[in-house]
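One protein chain is absent from this view; the other protein chains keep their places.
Chain nomenclature is as follows: A, B and C, assigned in order of appearance, with residue numbering initiated at 1 for each chain independently.
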Amino acid sequence: MTFRAERRGTFRAERRGTFRAERRGAFRAEVRDQIAKWRRDGVFEPRSDSWLTGYDEDFSRRLGARGWIGLTWRGRGFADRFVLTEELLRAGAPVAAHWIADRQIGPAIARLGSAALKQALLPGIEAGDVRFCLGMSEPDAGSDLASVRTRAVRTDGGWLLDGQKVWSSHAHRATHAYVLARTSTGEHKHRGLTEFVLDMSAPGVTARQIPDMRGPGHFCEVFFDGAFVPDSAVLGSVGDGWGQVTGQLAFERGGPERVLSTYPLLALTLAAAGPADAGRVGELVARLTALRRLGKQVAARMDAGEAPIGAAATLKMLGNRFEVDVIEVARSVPGVPRAAIDDAVLAAPGFSLRGGTTEVLGVVIAREAMGAVG
Amino acid sequence: MTFRAERRGTFRAERRGTFRAERRGAFRAEVRDQIAKWRRDGVFEPRSDSWLTGYDEDFSRRLGARGWIGLTWRGRGFADRFVLTEELLRAGAPVAAHWIADRQIGPAIARLGSAALKQALLPGIEAGDVRFCLGMSEPDAGSDLASVRTRAVRTDGGWLLDGQKVWSSHAHRATHAYVLARTSTGEHKHRGLTEFVLDMSAPGVTARQIPDMRGPGHFCEVFFDGAFVPDSAVLGSVGDGWGQVTGQLAFERGGPERVLSTYPLLALTLAAAGPADAGRVGELVARLTALRRLGKQVAARMDAGEAPIGAAATLKMLGNRFEVDVIEVARSVPGVPRAAIDDAVLAAPGFSLRGGTTEVLGVVIAREAMGAVG
Amino acid sequence: MSMPDVEEAAVKVLGGAADMRDAARITAEQGWHLLGVPEPEGAGGTLADLTGVVRAVSAAGLSSPLPELHAPVVLSVRGQLIAPWGPAWENVNLAGEPYDIGDAPSSGAVLTRWRILHAARLVGGCQGAAARTAAYAATRVQFGRPIARFQAVSALVAEAHAQAVLAAAGLEAALADPEDDLVAVAALATASRAGTAVARVAHQVHGAIGVTQEMGLERLTRRLWAWRDLPGEAELEPLLGLLGEERAWDLGAGDE
Partner (left out) sequence: MSMPDVEEAAVKVLGGAADMRDAARITAEQGWHLLGVPEPEGAGGTLADLTGVVRAVSAAGLSSPLPELHAPVVLSVRGQLIAPWGPAWENVNLAGEPYDIGDAPSSGAVLTRWRILHAARLVGGCQGAAARTAAYAATRVQFGRPIARFQAVSALVAEAHAQAVLAAAGLEAALADPEDDLVAVAALATASRAGTAVARVAHQVHGAIGVTQEMGLERLTRRLWAWRDLPGEAELEPLLGLLGEERAWDLGAGDE
């Protein structure tokens, strides 16, 4: 068998088609320039965990005006959103106000929402005016997301919500909420769930901040007392909520915010590092390179119509670990500002909890690993 | 409330009584001197994992002649054995031939054995002539030690063993085996087990080495085909084997060999370390100081008649982690001999398996943690 | 008054202190920091007795300047001189405790005593957080059973407990040889790392509720995060890496 004679000239072109060097590189450059300008103009101060704690409605409107909210449903796709969000997180820009709408609920509305709902909300989301919070977790449920007790009861032209959600970030200042509620009972807990879009100004909705380590912060409780949701604000099919939620997990877990929450601290660490720190800092640089590539792969697969749940879980598990390790290295490098370290330290307990705990992710990843071999 | 006036002079003497500085310090010095002499005389070469892979019957007889086998049942106690074994492991001395008898089976015979058994075996153990292997694990059982299928059937004046054991280190050259066998069936798997002492030269006993990563090594399979054990060689009570085994876990897990398997490599690393390595090596030094103190606490509690199962499991879990971390640091320090690293690397997979896996230990430790608060 | 009584009294009284200045006043009045100082100047007792009080106070999630009143030091932390509980108290750490940035050096023996006592502070915090974590896992129900029944959670509970046990053992080694400055360094480095590990695991087990003020876990973990960097292991461990085998092996063998 002489391999060289047979295969001559066959695959040189093969794996090249997916690279779109000019356009994508250009978009990153454009984003960088704009962000740098905003920084120069004092529009924001960098901080860690800015996608959750950097809440700035004006900044969100700036992004909206630039056309940078809703890229995934406006014909640009996940790869471009990946570039945009990477650069925003790198800069520690205050993107929390529109984050949930842009990442998760906007795409869900675009895919599953009624024509009326799309018309009513997508333009507002794209402008940065419509701000979503998530109503998933409930008291005492923990990782058991399916144990939903919030009920939606049929009424004229819609549904009435009763119950309570918790850990809804920024609910007290969101314009809308995504709510997972039980529309029928007596079945397996994964059945009879429905996704709703709720106007937070509707009568019977109350949001209350939960004081955390920094005082009153982003976490809220939300109470529903006969809050009305019109039929047009049902997402997808009544009763199919659980399947729809799990289908969205790749969106929720596979983004760069699962890796870059402490990047602003890493940037300060890179600036301060001396020869004695080179090894520890270099390890972070190497790992980050691989993690960002993994994130890029996830985005490309979502653009290809896949739901890469296993890869997204892998990214999140390893990314959360990286985010914490950045803090540990930063602590060891002389000259990194204490305030930046402390800010990241207080945020860190949340990294591996939000969007699925390490334990939950481990099960998802192991399942993929065994599927890959079985 | 004025604390100073009330308590004047009450507790100065309290926590001093347990220190026996002179005698214990003197014993360590004696052991060190002897080991140093043996090293100078070329009696042994240091190596990692010497308590499992450093098999040297002559060296064991030397220790026996010195009176250093069986300290725990000869009136010296666990604290002295702790000092002795620490120094032997520190030196990487070949102690595998008598290790199991000295650590585990000798104490069990002394506590539970018949007068005949004691008379027959203890002097030989103390001399280094009687060498034990463990017959606990069985094929397909893994961590489920209680799933014993080896059977012991009553016969005139004793029992007949049929079955198979596996992972019995050095069984092919041991004089005796400890065997856990089922003496009655049909009950819960933890009942009906009995501990036996078996003469490896008895008819019907076959041991076969299992080739591992280094070729034919210490691991063996042992087959019993109607092998006879006299009644006098039953340890403790017939049917109480499981309770007796779990009671011995502190002996099996709480010794310095769960921390020091790679100490000879650490010694080379300490010798080679330069300023660039000081942090990583210093972390090991700090951790080792605490781990050794924990081992000393375990020994003291065993001398006090306790069975500190939780503390022993803690020591083993953290100690095994330390043993592996020594290798990782050694890899990073220029000048540490490659052969010493490779020797430890090949031994490392066994560290956290033998004597209870990390998973099993985690359950034991968590139980103690919750007991401590509940 | 027996030691457990002293510990209990300190926890109770300091729990009612309005702030650190108040805590310092109470501590000085009671003379708790003079435990381990020979009479008649001090209150007698051993350094171990004093560490017991420090640990108990910290395990309760409280701040106190016991170590600083006993051994007033100024530390070099990441190139800056820091007085943990200086008189001006111009800065506040992550746990809401005041500190100063100063420039007076401390003597070696005083620094060693402070390190031992500061390690005791961390050990107490680890013990408190680990105990809370075990208790929470044993009682919190999810998917129909206590979360401690899930192997992954049980492993975390074990880890927190083990780290607290290890840090306590390191402290005991330092107490066995309080003249050896390097055992104190080792004990503090180990306690510092344990603080990091226990805080991480405790929050992982508690889930989101662990960060709320209501749960109270953060009273322990914020202190661990503040204390572990005063100084952190990255400054301490290099002091132990070039000792050579014999000196390293003999660390903590002072009571043999």
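Rule of thumb we're sticking to: a contact is a pair of C-beta atoms (placed from the backbone, for glycine too) under 8 Å apart; a residue touches a chain by one contact, two chains touch by 3 or more.
These figures come from a predicted structure and were not determined experimentally.
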item: Omitted chain's touching partners, listed by label; value: A, B, C
item: Option from A:A65, A:A116 or A:A290 whose C-beta touches the chain left out; value: A:A290
item: Of B:L52, B:L134, B:V148 or B:V345, the residue in touch with the unshown chain; value: B:V345
item: Residue numbers in chain A that touch the chain omitted from display; value: 1-4, 6-12, 14-16, 19, 21, 24-25, 28, 83, 90, 266-267, 270-271, 273-275, 277-283, 285-294, 297, 311, 314, 317-318, 359, 361-366, 368-370, 372-374
item: Residues in chain B touching the chain absent from view; value: 137, 140-144, 166-167, 210-213, 219, 324, 328, 331-332, 334-335, 342, 345-346, 348-350, 352-354, 357-359, 362
item: On chain C, residues whose C-beta touches the chain left out of the figure; value: 150-152, 155
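As a working rule, only the chains that are shown with their structure count from here on.
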item: Pair with more cross-chain C-beta pairs in contact, given B-C and A-C; value: B-C
item: Chain A and chain C, separation of their C-alpha mean positions in angstrom; value: 37
item: Chain A, residues touching no fewer than two other chains; value: none
item: Set of chain C residues in contact with two or more other chains; value: 234
